[in-house]
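The complex appears here minus one protein chain, its other protein chains still in place.
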Amino acid sequence: MDKAGRVETSSKNDWAGSLDRFGMWMFVGAETILFLCFFATYLVSSVSTLDGPVPKELLELKSILLPTFLLLSSSWTFYRAEKHFKNDGVRGTMVWLGITLLCALLFLGFEAHEFTSYIGKGYTITTSPFLAAFYVLVGTHGAHVLFGSVWMMLILWHCFRKKTKWTNWKKLQAFAIYWHFVDTVWVFIFIIVYVLGSQGAY
Amino acid sequence: MRSLTIYIVFVKKMYWKAGSDMYSIPFFNTEIKLASDIIFGYITAFILGGGALFFITYKKKWLILWGWIRTTDHLKIGIMYLAAACAFLLRGGLDAMFMRMQLAFPNIDFWVFQGEKYNQMMTTHGTLMIFFVVMPFLFGLMNVAIPLQIGARDLAFPFLNALSFWLFLTGGMLVNISFLLGGSPEAGWTSYAPLAIDGFTGNTGNNFYAFGVQVSGIGTIMTAINFIVTIVKMRAPGMTMLRMPLFTWGSFITVILILFAFPALAAALVLLTFDNILATDFYTGGPGQPLLWQHLFWIFGHPEVYIIILPAFGLFSDIISHFARKAVFGYMSMIIALGLIAFLGFMVWVHHMFTVGYGVAINAIFAISTMLIAVPTGIKVFNWLFTIRGGSVRFPTPMLFALGFIPTFVMGGVTGVMVSMVSADYQYHDSYFVVGHFHYVMVGGTLMGIFAGLYYWMPKMFGLILNETLGKIHFWTFLVGLHLTFFPMHLAGLNGMPRRVYTYLPEDDLFGLNFASSIGAIIMAFSTAVFLFNLIRSFLKKEGDAEGDAWGDGRNLEWSIPSPAPEHRWSKLPVVRSRDPFWAAKEQHQGRLEYETEAQPYVEEGNTILPVLISGFFFVASFGFIFGLHWVGTAGIALIFATMIVRSLTFDKNITLSR
Partner (left out) sequence: MKRRYVGALMIIFLFLSGCQMRLDVLNPAGDVAAGQRDLIVFSLAVMMIVVIVVAILFIWFLWKYRAGSPIERKGQMLKHSNRKLEIAWTVLPVLLLALMAVPMLIQTYNLETKADTETDAMQINVTGHRYWWQFDYPNDNIRTAQELHLPANEEIIFHLESSDVIHSFWIPQLGGKKDAIPGQTNQLYLKTGEPGIYEGKCAELCGASHAGMRFQVIVHEEEDFKKWKTAVKKEVTPKEGETVSHEGKRVFQQNCLTCHAADGTAVQHTKGPNLTLYGDREKISAILPNDEKHLKEWIQNPEKFKPSIDMPSHNNLSEQELNALVDYLHSLRQENVLEGRE
């Protein structure tokens, strides 16, 4: 899996840290393209609302503020967790990681509530291309948060076992890239889908 | 004309057409129609499968197979890629033969391959050749050669590498078995919407396409990440980026292209799947955007063209320099050209959509950017020629393929420039001219490169050199067959033959051209048979215990280790001081490379069954969603993640720190 011991001798350009971190950066690069495609799909599909609601009718800025706050602050709480790990405070890491996990789960809860309320109104994925693209874009992001939550649980478990600390550090570092990326994507979803959408900008 | 008609009647009688819809068996949300071709497929599958099982049991190879299935070793995975790609090549080639037989004469019925059956063959041929033949062949060669060329012990993530391979195989299986389970995809390898949705073509086939390509695509993205990390961070001491062999360079640029191109395909396929399974309206004709699919697909699809040619470019550079006994001419400009091709490759996708009705501005921009790609490609061609100049050229089989490639590829390249010219392309577009063009570059470029690579690195894989006489027969028949098959296609296109038609009228005057193409296809089939015979013969005879520097004159690191490459390839890593390090060592130090004074510790991944399990669950999930068994699909996805959790919890048991 890892060849951290050999990196220094093999190559001088150590700018991206361990193999895992560099690999993670590449993965995030690929994910960026995926999300770009979904954003593009969303923008071209949002004009086609058929009998369903137009973006302005569907989207509400107020109710998304709290989940947005939760998710964005999870980036900061995760940063705290990393800091503690560096300073050998595994306990602190676990606490902050737990808080991060909680934020993520709450965010997911809000999203699930949002989706079910839409579906309750009869606005399903088949209603219009706009809704379909909305569900795909926001849903894919939600799936990433869910995936990250499970991942966090596993890291928590590894930290709990306290074994092989260096692998935990690698995992934490790789996860950091993933988690900050997921948050960044949300910033764009928040702005493009929710802020602009609720103002009827497209 | 009259004699032609008599001839056609004669041939028609020779062709046997089976009754259609004899029996049909309900199969979940579809049905399997037992036409003669399907029965033939089942019988073949059982004979081949049964034969393989019998052979393994009879020869007591189960344990060895168990070892290979669980391996995470780059060389073994590379060999498995190549073997699987060979199998898919035969299937894709068989489809091509059916198509060529159906097209050999105007207005005939060959077996069942008319209408949708022809479209199924055509789609399977394209999908298999692009995703499941050419790509895995290249990944196989990359797996075999790159760690050896840059002096790495393995790839950065061996577990991921095994997973990539098994995902590719799963995807390939899905596309292949679709034929037996309710129909192959039939909307072309480009699977344009709305033809591929809304029930315009068989839904089962379209789902098989979407899931098969999606699953293997996930594996492909992982492979790309793996190779980028390996090449950037795991080179031997002193092997700077600008000392890497050009095959590694070509592959490096390719995997970067994959990293940014394949996610677009993944996104496009997700939406296609939703349209087909959940009845959403992304690509439908009325409310949706049929052109959205084309954009997403070609944003992937055009870089894909360079994805499959760039490693071949690199390989040809290595081989030509090897057998001309001379360093590559213009090494730096070769790399710059690779980079430029990759960069421009992302900005030309609309040239596949010249006729969809965009105005003059968009078409002109994309035409100019497309024409520009000819410049770096031209640089490479002249660099190859000047590598030969002043050298001392030998002609073993890999070199023959490399040399056969140059004129063939130039011919494919100039027609490429011709089709890039918008207003003329209104004539070429979707005609056989384009079919001729891309077969020239893909068969004459990539496939010849693959053959060259297989001959070239056969010693590193199995310690043997394939029989040279048979190799030369293979090359010459292949070259003749290739030109005979694909050259007339240009003319057929100019005579107004559209792509993807299963027949044409006698009065179209297309018979001679198509007949020649079909003869060429038969020659290529013969040529491939010679190659297979050569492989099998060599394995049975164990002929020629190749030396480390099997071809003589080896320049790169892979020729400094024994053939076949031993289990532990590098006990100590070589220290590299220049390009062509092994050549330099032979010139200056009687062939002794410099090694690290002390071996550094490294981590080794052991064998594991988890990649196969994960891929198996991908298969289960795909199967469930394809046939409308959503609970099976969901269970499959849950199992995938469960296996990943198992991996996370047990990964440290599978790695050892070595010295």
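We call the chains A and B, going by the order they appear; numbering starts again at 1 in every chain.
Following the convention adopted for this analysis, a contact is a pair of C-beta atoms (placed from the backbone, for glycine too) under 8 Å apart; a residue touches a chain by one contact, two chains touch by 3 or more.
Since the structure is predicted, the reported quantities are computational estimates derived from the model, not experimental observations.
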item: Among the chains presented, those that the missing one touches; value: B
item: Given B:240, B:333 or B:654, the one touching the chain that is not displayed; value: B:333
item: Among B:153, B:429, B:569 or B:647, the residue in touch with the chain that has been omitted; value: B:429
item: Hidden-chain contact residue, picked from the options B:43, B:83, B:242 or B:368; value: B:368
item: Sites on chain B contacted by the missing partner chain, in the whole complex; value: 114-116, 119, 186-188, 192, 194-195, 200-201, 285-286, 288-291, 324, 326-333, 355-357, 359-360, 363-364, 367-368, 371-372, 374-375, 378-379, 381-383, 385-386, 388-395, 403-404, 406-407, 410-411, 414-415, 417-418, 421-427, 429-431, 476, 479-480, 483-484, 487-488, 491, 493-496, 498-505, 508-509, 511-513, 516
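In this section, only the chains that are shown with their structure count from here on.
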item: Inter-centroid spacing, chain B versus chain A (mean Cα positions, whole Å); value: 34
item: Contact set on chain B toward chain A in their complex; value: 152-153, 156-159, 221, 224-226, 228-229, 232-237, 259-264, 266-268, 270-271, 274, 278-282, 287-289, 292, 295-296, 299, 573, 596, 600-603, 605, 641, 645, 648-649, 651-652, 655, 657
item: Parts of chain A lying in touch with chain B, wherever the complex brings them together; value: 1-7, 9-11, 13, 16, 19, 22-23, 26-27, 29-34, 37-38, 40-41, 44-45, 48, 50, 125-126, 128-129, 132-133, 136, 140, 150, 154, 157-158, 163-164, 167
